[in-house]
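Can you keep this structure in mind? I'll have questions shortly.
Of the protein chains in this complex, one is absent; all others appear in place.
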Amino acid sequence: MVSKEEIEHVAKLMRIEIDDHLVHIDRVQKMIAYFDILDKANVESEDLVVNEQTIDSLREDTYIPYEGKLIENLKNYKGTYIRAPKLN
Amino acid sequence: MAKIGLEIHCQLTNLESKLFCSCKANYREFSPNSNICPICVGLPGSLPMLNKKAVEKATMISMALNCKTPEKIAFFRKNYFYPDLPKNFQITQFDAYGTTSIGHDGKISIEGKDIRIKRIQIEEDPGRLIYEGSSEKTQITLVDYNRAGTPLVEIVTEPDFDNPKQVRLFLNILVDLLENLGVSDPTLEGALRADGNVSVEGGNKVEIKNVTSFHDLEKAIHFEITRQQSLVDRNIAVISETRQWDDRRKITISARKKEEEQDYRYFLEGDIPWIKLNSEHFEKLRKKMPENIASKRERYVEKYGITYQVADVLSSDKYYADLFEKSHNEKNAKEIANIITTDLMGLVDTREKRDISKLTHHHLTELANAIIANKISRSSAKIALQEMVRTGKSLIEIISEQDLDNVSDESMISSFIEDVLNEETDAVKEVKEKPETVNFLVGKVMKKSKGKADPSITLKILKKKLEIS
Partner (left out) sequence: MTLRISAKKYIEEIQNGNLTVEEFIAKTIERIQKIDSNLHAYLEINEHAVEQARLIDKKIKAKEKVGACMGMPISIKDNICVKGTKTTCASKMLEDYISPYDATAVSKLKLEDSIIIGKTNLDEFAMGLTTEFSAFGPSKNPWNTEYVPGGSSGGSAVAVSSFECIASLGSDTGGSVRNPASFCSAVGLKPTYGLISRSGLISYSNSIEQIGPITRTVEDTAFLLNIIAGIDPHDNTTIDNHNENYLNDIDYGVEGKKIGIIKEMTQEGVDKQVSAATNKAISKLEGLGAIFEEISLDMVEYSVAAYYTITATEAGSNLARYDNLRYGYDFDSEGYEFNSYISKARKKFGPEVTRRMILGGFVPSAGHVGKYFLKAMKVKSKLTAEVNEALKKVDMLISPTVPILPFRFGEKIDDPIALFLVDINTVTANLTEKPAISIPFEISGGLPIGIQLLGNSMQDKMLLQAAYALQNTVKLPEVPV
């Protein structure tokens, strides 16, 4: 059972303010409780399956300037920098 | 007894492009936010394209630090929110599912002391932040993404250093090593950054971050050891924390604590497959590895009879080593080594001076051969060298323009000698009593001849005239 406090803590970690606490928290608790089924899966010894490629398939090291003034299409652009709120 | 460890970030500035896109790796010449693309700015739908050469160069660093490299490497996401992080996660390496970073368990020796390299990993640099106004009153943060995505290699040592001097020595050796490998120009601003961690017996480990120079790092570590030791001596606990160097007050101060503990939620980067590094890859790179500094130095000493000190200077600076390698042959090696380590050094001791120097290895060959053949005196050679650096003119041109030929004509030298003997009557008297002071007169003859008189011939004639042996 996951506590309300834990869920609020995670919401902060994920940088999302939540207003309607109770609605979300109830559903999130249900979802996490459902995930408990994973404990029964008996997969402790399982090795990870991964996708591999060799180093030869990687990109060559060449400089290609990006065409188009990308920065002007982004919001919060005034002059030369992106403006972000101050840091605490 | 202190224990010090280092965490070093080295930008691979010699690469053409960034780690995951084709923007320029060395961002320094660009105006803000003009070295960017959808990938390094983190636009929706953009995916990383891993740079092959970055993996190769990182492998070479790993090999040069005697690390073990795994058969396969993987990338991970380190998740946190910060304005300089375009995706709000950094693609880096991490050791879950076994060892998957590019290097681990290496070692490097500094003056007999072994420093163990714990881990080497490849990762991307974030962008740069500029704060408008003083940091107290800042209302906005300005972000420049030019640097975002620049390839970094992070090198982490075990806490094997005993004192700050060792740290400094290690960093100097590391700088030479990285330059020698041709992976990075550590003299570029921000290309090599180091953080440290310090503990003393009976106390906890403290991290020191955001120190801008190696010199300051040394001071910060020294301060920390003193601070911690005094706490321990008074039975006060040393708190495990992160501290910053305050350059104005020359002390370390506690860095602002974060609101909650950082949980980076590391997991595999799904956009980059695991990269297989087979033995073929290592062999190819091993062949490409430039000769390391120690073996270069040994070779110079053994093959050319150069002294250890001179060979050390030559081998540990790539600029000098390259000049030496290209200019020398069996006969003039020692002379060229000499020219570089005595006369040339003062003329090209900074990156700026090297950038504008017009001297090539041809000049050195010419000059050394001329000295050996007695065509030019050492002091004239010094002048010629300066001119070569400044203008790049050939030796022949410089000699004729500045009239630097050695005068070996005996009658010319004789006449110089006559003049000096007439002027320096006191010295002549002294020589009769103390024959070794004849060098004073040789010097005067050299001065009269503007350095061109052949010194050995001068000495021979002088001795004859003064009737001393």
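Lettered A and B in written order, each chain numbered from 1.
By definition in this document, a contact is a pair of C-beta atoms (placed from the backbone, for glycine too) under 8 Å apart; a residue touches a chain by one contact, two chains touch by 3 or more.
Every value quoted in this text rests on a predicted model; they were computed, and no experiment measured them.
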| item | value |
| --- | --- |
| Partners of the unshown chain among those that are drawn | A, B |
| Which residue of B:D271, B:E410 or B:E430 touches the chain not shown here | B:D271 |
| Residues from subunit B at the interface with the omitted partner, ascending | 38, 41-50, 77, 79, 81, 83, 86-89, 139-141, 143, 263, 265-268, 270-273 |
| Where the missing chain touches subunit A, by residue | 2, 6-7, 10-20, 23-24, 27-28, 30-32, 34-35, 37-41, 43-44, 46-49, 51, 53, 58-59, 68, 70, 73-76, 82-88 |
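As a working rule, only the chains that are shown with their structure count from here on.
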| item | value |
| --- | --- |
| Approximate Å spacing (C-alpha centroids) for the pair subunit A, subunit B | 39 |
| Subunit A-facing residues of subunit B, complex | 15-17, 22-25, 31-34, 36-38, 41, 49-56, 72, 74, 81, 83, 97, 129-131, 138-145, 259-260, 263, 268, 273-278, 281 |
| Touching residues (chain side subunit A, partner subunit B) in the complex | 9, 12-13, 15, 48, 50-56, 58-66, 70-71, 74, 77, 80-88 |
